[in-house]
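Below you'll find the structure, written out as C-alpha cells, and then a few comments.
The complex appears here minus one protein chain, its other protein chains still in place.
Chain lettering (A, B and C) follows the sequence in which the chains are written, and residue indices restart at 1 in each chain.
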Amino acid sequence: MGKSRLEAFSDGVIAIIITIMVLELKVPHGTSWETLGPLLPIFLSYVLSFIYVGIYWNNHHHLLHAASKVDGRVMWANLHLLFWLSLIPFVTGWMGENHYASLPVTMYGVVLLMCAIAYMVLACALSALHGKQSPLAEAMGRQGKEVYSIVLYLLAIVASAWYPWLGVGLYALVAVLWFIPDRRIARRLEH
Amino acid sequence: MGKSRLEAFSDGVIAIIITIMVLELKVPHGTSWETLGPLLPIFLSYVLSFIYVGIYWNNHHHLLHAASKVDGRVMWANLHLLFWLSLIPFVTGWMGENHYASLPVTMYGVVLLMCAIAYMVLACALSALHGKQSPLAEAMGRQGKEVYSIVLYLLAIVASAWYPWLGVGLYALVAVLWFIPDRRIARRLEH
Amino acid sequence: MGKSRLEAFSDGVIAIIITIMVLELKVPHGTSWETLGPLLPIFLSYVLSFIYVGIYWNNHHHLLHAASKVDGRVMWANLHLLFWLSLIPFVTGWMGENHYASLPVTMYGVVLLMCAIAYMVLACALSALHGKQSPLAEAMGRQGKEVYSIVLYLLAIVASAWYPWLGVGLYALVAVLWFIPDRRIARRLEH
Partner (left out) sequence: MGKSRLEAFSDGVIAIIITIMVLELKVPHGTSWETLGPLLPIFLSYVLSFIYVGIYWNNHHHLLHAASKVDGRVMWANLHLLFWLSLIPFVTGWMGENHYASLPVTMYGVVLLMCAIAYMVLACALSALHGKQSPLAEAMGRQGKEVYSIVLYLLAIVASAWYPWLGVGLYALVAVLWFIPDRRIARRLEH
C-alpha cells in the first residue's frame, strides 16, 4: 500500500489547519493603531501555532520520508494525529482572544500534549510495520526528545493554573527545542 | 485517462471537509469551564464526523488503489460522493448545536445514507469499467457490508423520530463496524 | 516547464471553491422542518454551482491531460480562470439567499460568462503553445459548444432582468448540455 496519498492527504489537512488559523484574525472596524491593539495577542498566538504546525509538518515529512510502506493502522494513527492538530486553531483563537487566561492556556497545552502523544503513536505504528532493524526504527531511537517535550507540556499545563505566562513560555521553549535540532537531524541524515 | 488527478482532487476536497467541520467549534467568550460546556455536544458530533470522513477517505483510497483507470462516469460518481460528503459539516454542526434533537439527528442519518449509496454507485461505476474478472470487482464482493450499513442507517433514521440517542448510537455502531474490518481487509490484501 | 504543479495548484483551488460554497449553508437555529425551509433555495443554488464547478474541473482535467507543456501565458490564463471560478461561491450565496431575485441571477450569469470566456482563453493559450497540428488543437475544434454556452449565458443574463427563473433555467440547461457530452468526448478519446 503506497504512502503517497497518505502524504498528499496529510499535506492538504495540515495546509488547511495552518491557514484557517489566520481567519481568527478578524478584520477590525476602524483604521487607527488602537484597533490593531486587541489583535496583538491573537497575532502572537497565531505565530506560536504556525511554528508548531510547521514543526509537525516538518517532522511528519521526515517520518514518512523514512517509511517505505503504510498499513491500515498507520492510516488511523495518522488520522488521529490530524484530529488533534485540527484542534490547534480552536485553542489558538481561544487563548489569543482571552489574553492568555489560565484555562485557555491549559487547554492549548492539552492539545499540544495530545498531538505529541499522537505523533509518538504514529511513529510506533510505522516502526512496528517496518521492523526493528529498519532505518526508520533507528531514527526512532531519538524518541527521548518527544518524552522531554511531553514532560515540559505537563509542567506547562500544571503551571498555567497559577502562572499562565509561564505555561506560554514553556510552549515557546519546546518549539525552540524542536526548531533547532531539526536542522541537526537533517544534517546527520546527509552524512 | 489517469486516476492521479481524481485522487488528488478527492484528497483536497475530503481534507477541506474534515477540517472545516472544526470551524463550527466557535471560540467561546469567557475563560471558565462553564463556557466549554455548550461546546461538548458540538465536539462529540465533530469526533463522530471526523471518524466517518476518515473512514470514507480510507475506503476511497483502497477503492482507487485497486482501480487502474477512470472514465467520465467514474468522475461524476466521484463528484456525487464528494457532494454528499460536503454536507456532513452542515448536519454535524446542526446536530451538535441542537444537542442531538430529533430532526437534526434524522438529517445526519439521511446524509450518511446518501454518502453510502453514492459510495456504492462509485464502486459499481469502477467495477463496470474494469470488468467482472478484475481484482476490483472481486474486492467488491464484500458489498454486503455496505448493505448492512444502509439498513442500519435506515433503522437509525426511523428511530431518531422517537429516540434520537438511539439513532446516534446506531451511527456510532456503523462507524465501529467499518473501523474494525478495515484493518482485516488490509491484512487480507497483504496475503 | 512541467504541468504537474499547475494541475496540483488548480486542483487545490477548485477543491476549496467547491467546498467553501457549503459554508453559505449556515447551521440554522431551531430543529423543526420550518427552519430548513429558508435554506432550500440556498441548497438548490449550491447544487447548481457544485455541478458547474464539477464540470469545470472535469473539462480542466481533460484540457490539461491533452497538453504536454505549459508556459507563463498558460499559467496566467489558468489563474484568470481560477479568479472567475473563485467568485462562484459569492454569487451562489447571493442568488440563493435572495430567492433568485433579478440582479443576483444576472450577476450569477455574468460570472458564469466570464468563466466560460476565461476557459476559452486558457484553451487558446494552450493551443497556441502546442501548435495547430497538435491533438490538443484538434480537440479544440469543438469550441462550438463553448460558443453556444456563451450565447445561452447572454440570453439568460438579459432574460433575468424580467424573468429570473428563466435565467436560472437556462443556466441549468447549459449545465445539462455540458454534463451529457462530457461522456461522449471521453468515449471518443478512447477510440
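Throughout what follows, a residue touches a chain if its C-beta (ideal position, glycine included) is under 8 Å from a C-beta of that chain, and two chains touch if they have at least 3 such contacts.
None of the values given here were measured: they were computed from a predicted structure.
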| item | value |
| --- | --- |
| Touching residues (missing chain, whole complex) on subunit C | 1-2, 5-6, 8-9, 12-13, 15-17, 20, 23-24, 71-73, 75-76, 79, 82-83, 86-87, 89-90, 93-94, 97-98, 101-104, 107 |
| Residues belonging to subunit A that touch the chain removed from view | 7-8, 11-12, 14-16, 18-20, 22-23, 25, 27-33, 36, 47, 50, 54, 57-58, 61, 65, 179, 182-183, 185-187, 189-190 |
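Criterion: only the chains that are shown with their structure count from here on.
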| item | value |
| --- | --- |
| Rotation angle superposing subunit A onto its copy subunit B by C-alpha atoms, nearest 5 degrees | 90 |
| Centre-of-Cα separation between subunit B and subunit A, whole angstrom | 26 |
| Cα-centroid distance, subunit A relative to subunit C, in whole angstrom | 37 |
| Junction residues of subunit A - those touching two or more other chains | 12 |
